[in-house]
Structures are given as structure tokens and as C-alpha cells.
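Here the structure is laid out as C-alpha cells; the discussion comes afterwards.
Some chains have been omitted; the remaining ones sit where they do in the full complex.
By letter and in written order, the chains are A and B; residue numbering begins at 1 in each of them.
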């Protein structure tokens, strides 16, 4: 994977500055950059480290004086972070999974495999499963009965796709991700304490001891194109209909999506986020790490939550939220400033009470 | 799996209305229901969609006028959600795991398998392990040395049961669930900053740099009957005695139970809940998603926590809790209303101070 600076610039739709024939075979930070790597110094502060390394070429910012930085070649993208996407794709050495179907894999005769599929050791492909052309499955994956994966999927080690799950093209899943576990749905024979507490906003618990009966998840999960799923993340199947995830959604490690949830397109769901059952999430929503969203809520398009926001009520489109319970971010910041100053406020009010009581006495 | 409406009603202990001989082979929501499915419309609002589908039979609410809804048959359960439990069990097509012991599975000769056990490809059953009659293990599971599973277990792909863990009858575990990992227990040679901070409620940290020595987990995990464990959920082994989980407890995905924890019977532990070491949880407790419970606490029977509640102190039986730190739910709602109005309160107090200072000056 060696590329000339000209190759890279062309691939990114940009212009090569200087010696476009210079070839590089990797990327590096400025201080540790070797002569055969391209340095990433996308802000002036980072470029200060270039003299400590051996970079001859760099990706910089627009307008950077690359000659003054001692470089032979440069690429000056208008949005360097976006250029990094294309550059990193070119330079990714990948995981080195072998091509073809490993002889140890157990592929049901009724499974349908597309062309140029790679299936790693100890994978299990269930009856009636479909795997799209060009897909790569790392070792120890399981694709359940009648589940389907679109073209160009990349599953890392130990990914589990349950029965009847349908996934679009270019799906990427990190190790241990699980799609299609049963939803968490239980019911007591009589009205339970939880149901009563919800009705009354907490005033009443329960005395009766009851056991939980299982509601089976008869739905599956349907996932659009270009979706990614982090390590050990989980998306549960629906109760009657399918749990739905739209095109372009990305889920980080240990994220959890409950049964019947509907997620729009191009959402970013960060690590350890939990979305409880039957909640609907709009398009282009970003949920910060450890965000929690209660069940049966509606989150509008373009909503953004800060880290660890706990959403207990519907959120209108476009809102930026923070805190537990979630508030508009600016309200939150104002309120918590107040919280820190509360002890002083109590003292002030006590002083006022004293002063007023004296005044009243004086009257 | 086709059943007549009469079959279903009988199985649920209910009465079939109309043409009990009508057969259905699945369930559906009203709008998408086919002529061979039973529609679920357990509230009048849902029934409005029946004309958009082709349902001939439905599960409705008690007293529903099924004829007026254009149906040929109906079941009118007194508690429809509970009836859904039995109906969904009848209609569940399952995961399609093949019967018998897959030739690729590695079963130690000293393991004891009950009758009619199914063991999937690439499972590993350790020495001295016991698997109860009628149990089904999906692919790629591991049952450790001397671990035991009761009758009728259902383990989905990649479940790991550690050495000496003992589990009762009818255990269900979703993919990637782990029972019997080591507890997280470490100690420094000298008193550590954590120990000092706990003593002093945070006033004092530590300066000394110490390394952590491991305390091995010599106990195992003992789990009762009818317990379920979600995808990638974890229950750790105890230090000296076993971690204990009572009959009928249900754990959702990514839940975490620390070493030495004792959980009573019929608890519902929602997704991403964490219960720290040595805490005791009563019976019929419900912990909402992302709840955290600190170590060495006692949570009484019938306690309910709202989503993301962080429990830092003991909770008496029957309480409904919310927030971080956890408060009684009604106190929490009152306090957080105040928090949102804090900026105004600061302004009010400032105005009062001004007025009083003027009055004092006037005196």
C-alpha cells in the first residue's frame, strides 16, 4: 500500500503541492513521522513538531506554507478532518483475514453466499442465511437461520446475527456485536408495582410478590445500508414487528438498542448509550456517550445529547440536551452553576430571614 | 405452527369468540396483518388500524365489539399483555438450532449430558460439566469445568459459563452473556487513596504510588430456576462464597453483577444496570435501565428505580427511587423542578437583598 502524493490527492479530489511523485506507505504524527510516511498536521500547532520527525510530505490546512515547513510535498484540504476519511481508508492495512471459506466453517447447504465472500474459521452460517457478494466474516461469527447480510459486509471476530435479521449493504460490525437478541419484555399476571409507579409518578410501589412471564420476541431487526456496530454492542429484535435502524447509522461499543426501537438515518450513537424499548429516534440524531433514553419516547431530527444525558421525556427536533434529567444544554449549564452556589444561597436567605425578622420586630 | 383460534384460547385459559375453527400461523400489528395472522389490537386506538390490514381474527380488550370491527373471530383477555406472553410463546419460530450434538462440538468425556440435549457447532463442554435434559446450546458456547445447567436451558450463540457455576432449570441466555468471570477485587500493600477517600467522604486523596495485587475469586455463581440473562451481560463469581441470583430473575443486555452480590427472587434488572460487589438486593426489585448500585448496600424488597438512578445508600423496602444520587421519586421531581427555576431564585434573592438593605438603611 504505497501511494504517490499525487495518487492520494487525486483520490481525495484535491491538488498535490510540490513533488507529487513522492511515495508514502503510511501516515504518522509529525514527531514520529518517517521519510516514507505522510505526516498529519492539520493545525498550525501540530506542524510545530514536524522538525522532530523525518516527514517529507504532510497533510496540512488550507493556506499552509508547506515549503517553509521544510516539506517536499503537501496536500492542503479545505476540511482536513474530512480528507482524513479518504486518506485513512487508503492506508488501512486491515485485519489480515484470509480470503475464501475456511474449511472449518460450518455453512448450511441451504445458505446462499454471494461471490468473493470470505468466511473465517469456526464461523457458523445457518440454514437459509444469505451473505452478500464481497462480504468478509472474521473468525467465530454466527449468522442465524434465514438472516441476511447485504453486499460488502465486514464482520470482525465473534459477531452474532440472530435468525431472520435483515441487514443492508456495507455493514461493519466490531467483535462481539449482537444483532437480534430477544427483547426484554416481561409481564406479571396482575398489575405490577412498576405499572402502578408509572401511573402515579412514584408515589406507590407494590406489596404483591409476582413472577415474570416472558413475552417472546416474534419480530426481527431490519438494518439499512452503511451501518456500523461497535464491539459488544446489542440491537434487540422487536416483539411483533421488526426493530428498525435506518441507513448510515453508526453505533459505538457497548451501545444498546431495545426492542421495537425505530432509528432514522445517519444517526451517531456513542459508546454505552442505551435506548429503551419502542422509542423512536429521528434522522441525524447524535447521542453522546452513556446517554440513556427511556422507553416509548420520541426524539426529533437533529437532536444532540451531551455525554451521559438521561432523556426521560420527548425531545423536539433540533434541541441540544444535557444532564439528568435532560434539559436544554444552556438551561442545564445555568442551573448547575446555581447548584454549586446553593450552599451560599441558603446562607444568604438565612441572613435575610434574620434581617427581615428584625425589621418586622422593629416595626 | 398453525393454530385455531380455539386452540389459542384454550391454551391461554380464555374463551374464543366467533369462528374458533379459523386458523392462524403468526401474529401481526393491525395495519400489516394478513388473513392467516392474528392481529394484536389490545387498545381501542390500535383497533382503528384493523381496516387497513386483512385481519380476520384479533386479540382485543375485554368488552371489545369484535363483530363491529369486521372480524370473524376474537379473543378478549382480561389482561391482554399477560395473554401476549402465552400467545407469543406459541407463535415463536425460534432460532432454528439443529437437534443433537454437532460433530464439531468438543464435549469432555467426563461431562454428563441429559436426554435430548442439543449442542451447536464449536461448543466446548468442559470436564465434569452437567447439562440438564432438553437443553439447547446454540453455536460457540463454552460450559466450564464442573459447571452445571439445569433442565431445559436455552443458550444462544457464544454464551460463556465459567467453572463451577451452578444454574437451575429453564435458564435462558442471549448471545455473549458471561457467567462466572472473576470478581474485580484488588488491594494495595498499604492503605490506598480509595480507602482514605471513603473514610473521609472525599476530603483526602492519596500521594503514594502503589500497585494493585489481585484477590482471586474462589467462589462461583449460583443461579436459581427460570432466570434469563441478556446479550453480553455479566455475572461475576464471588470471592469466598458464591454470588447468588434467586429464582425468576431477568437481566437485560449489558447488565453487570459484581462479586458476592446476592439477589432475591423475581427481580427485573434492565439493560446496562450495574450492581457493585457485595450488595444485597431483595425480592421483586425492579432496577430501571442504566441504574447503578454501589457496593455493600442493602436494597429492600419491591424497590423500583427509574432509568439511570444511581443508588449510593441503602434503600428501604417498597421505595420508588430516581436520580443521582437516588432520591424518592416524588422528592426528586420536586427538587429538579426547583433546580430548573434556580436562576430565577438567585435573581429573587438578589432583589430581596437590595430591598432589605434599603429598608435597613431606611430604619
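Worth a mention:
FYI, a contact is a pair of C-beta atoms (placed from the backbone, for glycine too) under 8 Å apart; a residue touches a chain by one contact, two chains touch by 3 or more.
Just so you know, these numbers come straight off a predicted model, no measurement behind them.
Sequence-identical chains in the complete complex of this entry number 3, based on the file rather than the 2 shown.
Here is the rule we go by: only the chains that are shown with their structure count from here on.
Matching CA atoms, the turn from subunit A to subunit B amounts to 120°, rounded to the nearest 5. Subunit A and subunit B have CA centres that are 23 Å apart. Taken in their complex, subunit B has these residues touching subunit A: 26-29, 32, 40, 79, 81-82, 84-86, 88-89, 91-96, 102, 104, 120-122, 138-140, 156-158, 172, 174-176, 226, 228, 230-232, 248, 250, 252-254, 265-266, 268, 270-272, 283-284, 286, 289-290, 301-304, 306-308, 318-320, 322-324, 328-330, 332-333, 336, 339-340, 342-343, 345-346, 349, 352-353, 356, 359-360, 363. Those residues of subunit A lying in contact with subunit B across their complex are 104, 106, 122, 124, 126-127, 140, 142, 144-146, 158, 160, 162-164, 176, 178, 181-182, 184, 186-194, 197, 201-207, 209-218, 232, 234, 236, 239-241, 254, 256, 258, 272, 274, 276, 290, 292, 294, 310, 312, 324-325, 327, 331, 334-335, 338-339, 341-342, 345, 348-349, 352, 355-356, 359, 362.
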